[in-house]
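Encoded as structure tokens, here's the structure I'll be asking about.
On to chain A.
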Amino acid sequence: MRPAAARLLLLNGAPAYGRLAGIVAGVAAGTAMMLVLLGAFLHLPEREDRVAWLTPDGDYAQFDASDQMIPREPQSDALLSATLVDVFDGRTFDGLALAVTPDTTVTMPADIAPPAAGEYYASPAMIELIDSVPASQLGDRWGTLLGPLPDEMLRGPSHRAVLAGVDWEELDTWSSAVVQEEFRTTGPNSASATFRIVVAMGAIALLVPMVLLISIVSALGAAERRERLATVRLIGAGRRAMAILSGLEMAVASLAGALVGVGIAAAVRPLAAQLSINGSTMTVADVTTSPAWTAVVVLGIAALGAGTAAWRAYRDDVGALGATRERAEKPVTAWRTSTLVAGIVIFAGSTAAIRWIPNSATTWQYPLILGFALIAFGIVAAGPWITRRTSLALGARTSSAAGVVAAGRLGRHPRATFRAVAGLVAAVFIVSVFAGGSSAIAGESRVVDAEGMLATDTLVTYLGDDDDAQALAEAVDGIEGVEGAAVGWFSPDATVSGVVFAADDARAIGAIDVPPSGLVAVDLFDMMVGPELSGTDRPGVAEASDADPTALEPSHLLVLTDGSREAIETARTAIVAEASSSLAPSTRVDMEVRGAADVNNELSVMAYLGMGIAIAISALALSVASVAAMLERRRTFGLLRLGGMPVRQLRQTIATEAAVPLAVTLLLSAVLGFAVAGAVLESLSDDLSLQWPDPRYWLALATSLAVAALGIVGTFSAVRRSTELESTRFE
Partner candidate 1 sequence: MDRSLALLGLMSTGPTHGYDLKNRYDAIFGAARAIAYGQIYSTLARMIRDGLIEQVGQEPGAGPDRKRYAVTSAGRDHLAAWLREADTPSPDLQTNLFAKTVLALLLDDDADALLDLQRRAHLARMRELTHAKAGAALLDRLAIDYALFQIEADLRWIDLTSARLTDIDEEVRHHG
Partner candidate 2 sequence: MADPIITASGLTKSFGATAALRGIDLEVARGEVVAVMGPSGSGKSTLIHCLAGVLAPDTGSVAVDGTELTALSADARARFRLERIGFVFQFGQLLPDLTAVENVALPLLMAGARRRDANERSLQWLDRLDLADQAGKSPGDMSGGQAQRVAIARALAPQPSVVFADEPTGSLDSVAAENVLTAMLDVVRESGTTVVLITHDARTAAHADREVIVRDGLLSGTAPVGAR
């Protein structure tokens, strides 16, 4: 191969440079995205390891023959801890109650000084929250602030966490307290597994449109390029030489793109780190890949680009010189659906395995991800075949010229035509997956006040053995906004279930059908979760025995408030500071919050961000592909216009060529997306199930279609211009 030939092949005029620039830009964006997502994927377990200290992992208290808890003596070589389940104004945070002896030999995480009883550490984000409200509402819950928790103990900058020192003997009475010899140093795998799956799915989802864009851009000016290749062949280059040359060209372009991508990744990391995963934003280091991984990605992309280009050049016999006509593609066969089928089988199999084999999520997450990837690529791979089948049906029936022309092109170039919409199809698949996933959480009943239900502004406290109900009730009594307190007792009669209240108190907390006086047993669980979940028609009230209240053992303290944040949080703080329970008093609203609201929000932010990127890329790809398809046939269309073909029909043709593959595959990807979401929910979570998607999904679908329409309409002026008389003059 002579250098002159290489120049002729590679760099001949502005279109060639435009094509190379497009490839470099596409590869750069793809690499950047991949590096960030890979960084997140790799660092998620390590991130969970940092917060392993939050998870107690030891022995619960033993009980003696008479069902009395055996006290655990303070030991210098062990620690006693319990998870704090607490909330502030609808915001959850992590917490650990810790008791060690003053002479403890236990190694503290990050070598901080162990907090004594009544002292606590808080993360910077938590300190900020504590400082933003009066101490009586939040800070007083744990005593004196010792200082901030170091970064090594946190998920990220926005992580809210507390490490509170508690007196050993007091903590020992908490039912959730465990004894362990040292802090955990590795987080539970399951904590990061779910999010790793999500990140991996996101990465795959975004890479599909990216790969498609690159392939569309590299197919730009294919006709000119074929002509040039034919010239190079004519002056003596063999197929091998052509393959090497094309490979080298792509290697250089994709290497350049990947290197630019490394720069872009560095620039967008601070932004990407703002994304909240598993309750906190990330540190820049969490989304940064090591130099070794970066090198692997960069070289891998260059090698992949070069290999693909070389293989294509080797396979694509350019034919005789001047044979620049766009040639029909090789027919697509039903085999194209095999990837999709394989993906569905693997995916279904691994979700079933996770569902039915206990504790298998860690093992089966990889085939699950593989199955998802195969489905995502499988839709794209099967698209041309589906497009072709549809076009045959369309071509046989349509009576419009635009339909005939579009069907002809779709039938002969199903790959090229489907590629134009593949990005959107992939995006819709992903959005459907996430919409399906978040629908499950959003679909849970909203917390509302209703007759017979516990008021949403009532705090429920579960009392420990040592708690003095009366003292706690008095502690909250004077707080502004607190309208009353009601103590509930264990039912003295085994045949009567429920929490026993004085009749007045029962009425005050909202129970209905309460007898005028005496003691009543209230089904508090029903009142809290509502008839839907409890399965009963309405919260029940039963008359209890006329036992003396003072002889009963208190079980609950209910605090009625005016619903203001100040009242609820001040009362909560007062009780947390006094009561001996890891479970902070909570309203019905708080309990919902502790559910999955945060996760839901995180998932939808990621989903819609990913979708935004995917749709933007896809719209670009659709426009580029439509214009390219137009230019390939500009002479013929120009001559048809000369013969009187209205521009309108030309536009209909372009629109039909995009709409047909879009319509058939969009439906398929939406259905598959929901199926995948359903399967994931079934396998990864016990209590969530698929719901009808929320309006945001339909909005997203409508946006995709609008963007597709815009992409097409955007080509209309190019359609008119490129087929004007001047472009097809009579000779």
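In picking the candidates, the idea was that all candidates are chains of the complex that A comes from, given by their letters.
Assume contacts are C-beta pairs under 8 Å (C-beta built on N, C-alpha and C of every residue); 3 or more make two chains touch, one makes a residue touch a chain; residues count from 1.
All figures in this text were calculated on a predicted structure; none of them were measured in a lab.
The candidate touching chain A in this complex, chosen from 1 or 2, is 2. Residue ranges of chain A in contact with candidate 2, taken from their complex: 325-328, 397-401, 404-405, 408-409, 411-413, 633, 635-636, 639-646, 649, 725, 729-731.
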